[in-house]
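Entry: subunit A
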Amino acid sequence: MSNDKEETTKHIIEIPEITRVEGHSAIHVEIKNGEVQNVMLDVFEGTRFFEKIVVGHKYDEIPHITSRVCAICSTGHVLASSFAIEKIFDIRCDEITNTFRKIMHLGMFIESHSTHIYALALPDFLGARDLLDFGSKFKTEFADWTLLRNLGTAIQSIIGGRPFHPVNLHVGGLSHIPAKDKLEALLAELKMAKPVALKTCELLLKFNPPVERTTKPLFMALIPEDGAYGFFGNKVRSSNGFESDIQNYKEYLAEQAVNYSHAKRSTGQGSALFVGAMARLNLFGNLLQGDASAIYKSSPMAQGDNNSIWNNLAQSIEIVHAIDESIILIEKILARYLEAKSLNASHVRVQAGTATGAVECPRGTLYHHYELDTAGTILVADMVTPSAQNSWRIEMDIKEAVMQSSDIHSEQLQNNLETLVRAYDPCNTCATHMVSISYLEV
Partner candidate 1 sequence: MSCNALKCDTTPYMVHKAIIRSITNLALDNVLFEVAVSDETILSQCKPGQFFQIYVPGAGEAPISISALSRKDCIEFCVRRVGRVTSALFQLQEGDWIGLRGPFGNGFPVDEMKGSNIIMVAGGLGVAPLRSLWQYLIDNRKDFKDISLVYGMKHSEDILFRNEFRQLILRHDIEVFVAAENINGPAVPSIEFQIGRVTDLLDLAHFDQSYKAALCGPPIMYRFVVDALRKRGLCEQNIYLSLERQMKCGIGRCGHCFIGGHFACKEGPVFSVAKLNFMKEVVECKGASYAD
Partner candidate 2 sequence: MQIERRLPRIAVQGLTGCAGELLVILENLGSVLPFVQVASFPFAQSKNDLSDIDIAFVEGSVSQKHDIDSIKEIRARSKWLVAVGNCAVHGCVQSSTCSRYKAKELVEAVYAKDSPIEALDAKPLSSYVNVDVELSGCPIDKNQFLAVLASLLKDHLPYIIDRPVCLECKMRENGCVLIEKNLPCLGPVTAAGCGALCPSFEAACYGCFGPCKDPQLNAMATVLSEKGYNLSDILVRLGTFGIPEQVLSNLDVKR
């Protein structure tokens, strides 16, 4: 804090914790002589040290342990860690296993995106005080959320065993092949949910950004592995044309620990990154099919509007995609159901090595990196979460918004900031959690 007493009036304005985000954090805005000096995203969720937690554990325990980083994207952590370890062991899962994994992952997208859109973001737009108020005043929307969320949890429960922290996904494959009749029931549920997903997009298309965006963000996402819109891959691309193998993630994502927060933050080749649904659409939206493609093309995003508020819409488009894609994938499995094979642990050839695995999670790219010894025990681990990648960008957005504002103490600005931050769907449990704002006037 400054001791420059002459030019400053000192006071601190405390704004209650930003709620309705997954976690605890605060935003400090430092203002000097009316100029924003510094914006600090302080994640005050307790530290959990996952990079160290896994060390000394056997490879087969890793997906189950890392899933505990975050309930909401647990499936993503399970898959990213499995991919990394499978690379070390040089295992290639058969196509049906991969298909199951894809459906499971899509289930997570449906659950996570719908919960974010309806329970966390939408109450702002609709003018509901909070979720409970929202539940009583907007019964249809509440029912739509329940339907979509139940669909997401059903997919994850049938394939993974429970709504999150799946028990059926392991390094090398699935321990149990889900029953045919359950998959058939899922198909019916998916088809029923489709109109609701379309409705969600329409709803979000109507909401206009609360604040202007002035700078162009740097988007980054995994290049989908099989040429169609998807969430698995081994290379990234960013909106400035940069491409790299994920194994070089340390070089292009300089991760730094900042002294005001428990969350580490990443930079993309030195500048603030934007990852997540909007980044994926921006980079690979042209790969979408069917309804998802049509909605995307008609959205402001396709016209080059980069306001981060459209991340909500981007998520709803991904729900449409996830539903269509799941239907295709389940039908594919049902056609070849008898070929499905469960994991036989003795076929996993354990060997030493180092590798990186990544998946696109609802909030952005998630990296897991491991070094194993010959017995399959973890020696070194590293994880880079989407929230860590977005945090700098969030700080910049806040700075922009505060600078645009005529009255930095207005309730309107406060609300706008909350809305803005929430649009990133920051899940600090992964790096950590989210948000209270205090202005620090120096």
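Candidate selection criterion: all candidates are chains of the complex that A comes from, given by their letters.
Assume a residue touches a chain if its C-beta (ideal position, glycine included) is under 8 Å from a C-beta of that chain, and two chains touch if they have at least 3 such contacts; residues count from 1.
This is a predicted model, so every value here is computed, not measured.
Asker: Subunit A in this complex: which of 1 or 2 touches it?
Answerer: 2
Asker: Which stretch or stretches of subunit A touch candidate 2 in the complex?
Answerer: For subunit A paired with candidate 2, touching residues are 16-17, 19-20, 22-24, 44-53, 56-58, 61, 64-65, 68-72, 74, 115, 119, 129-133, 135, 146, 149, 153, 161-165, 167-168, 170, 175-176, 257, 259, 262, 264, 342, 345, 375, 377, 427, 429, 433.
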